[in-house]
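The chains shown are only part of the set, and none of them has been moved.
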Amino acid sequence: MSINMNTSLNTHHHPISRYPVPELKDLPEDMRSRILEVQEKAGFVPNVFLALAHRPAEWRAFIAYHDALLLKDTGHLSKAEREMIIVATSAVNQCLYCVVAHGAILRVYEKKPLLADQVAVNYLKADITPRQRAMLDFAMKVCTASHTVGEADFAALQAHGLDAEDAWDIGAITAFFGLSNRMANLTAMRPNDEFFIMGRVPRPPKTVA
Amino acid sequence: MSINMNTSLNTHHHPISRYPVPELKDLPEDMRSRILEVQEKAGFVPNVFLALAHRPAEWRAFIAYHDALLLKDTGHLSKAEREMIIVATSAVNQCLYCVVAHGAILRVYEKKPLLADQVAVNYLKADITPRQRAMLDFAMKVCTASHTVGEADFAALQAHGLDAEDAWDIGAITAFFGLSNRMANLTAMRPNDEFFIMGRVPRPPKTVA
């Protein structure tokens, strides 16, 4: 099985990072197999996997943290809701990579082509539920003024059935993508062109050859 | 000729404004003909034309101002560059309508499907020229701290061949869409669904029936 050679190609061949980007073949086996697995699922390799691979030890910790927060099955947050948190807080941090990439994933998960742009520009006017609004209010506070988080904030979540563990989830996703936003901004990480359009148009039906 | 009845329909039939929206047939002739003209060109009626029509006198002034700034042929700003200014400053003002609608127009004008999202999230990392970067720096200053605009700002534009008249254009577009952003936010104006996808995928070739 081979990596799609178009993976790191972007419009007009812009570099995907200010830093050197390793070739897939030069990466340690554990990193390469994880990346191939993502490519298999998404159809392409999201640039974050390659850009951060410049530092293997940090890459492994980053991916482990990412998976711990986004792949877990416990708690009351749907996977789409976790993506909403990422999109809303990444917009505040003005991180192009995360707004675009996770906006795409949000569209795919929710099958709502408008939602990601709404959440990115002004979540207060987005087509979301009051519970999701409370979730994003909490995330925004962690993102911009975490030192002020207090009992009233936990109570506001509780009023929507979101308990202290959910609060941890919201806060940890916000905190982790705050790290991700800063690394993406630092490295001038470029989102794959594919993300911009993903989830905006209905997928063509799969055909059998 | 009749108005497309789907004009004001949006996903899940969300209202397009917090205020009453007049029916096209009830509008004065000058307003109706202008709106039909836009529909003819765009294929649908942008919601701003209907939402602001709640106040005909303000509507007429708004449209006249809009046209004076965006339809003029003088100066060194391309039409796409004027849209860049709108997208960048509307993002700062967190105006969903203008980011989405003018983002669409920017994509169409520039035929660059990624540009609008780049400019909206962080114009400092967008695929634009140094001249466009200077243009947006000036626009941002007018948008967020106009009282500090001074000689050095005009000189920075001049260094890219943008003269005082261009500075007026940049500033006036920023100022006018600052008004528009505030009205859209006040009225909870909803962008047409069509704008979200426009300019992201190649247009199908026109066919003859």
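Think of it as A and B in the order they're written, each chain with its own count starting at 1.
Just so it is clear, contacts are C-beta pairs under 8 Å (C-beta built on N, C-alpha and C of every residue); 3 or more make two chains touch, one makes a residue touch a chain.
Bear in mind the structure is a predicted one, so any value in this text is a computation, not a measurement.
Here 2 copies are displayed; the structure file describes the full homo-oligomeric complex as 6 copies.
FYI, only the chains that are shown with their structure count from here on.
Centroid to centroid, with C-alpha atoms defining each point, subunit A and subunit B lie 29 Å apart. Put simply, subunit B touches subunit A in their complex at residues 11-12, 14, 91, 94-96, 99-100, 112-114, 117-118, 120-122, 125, 127, 185, 188, 193, 196-197, 200-201.
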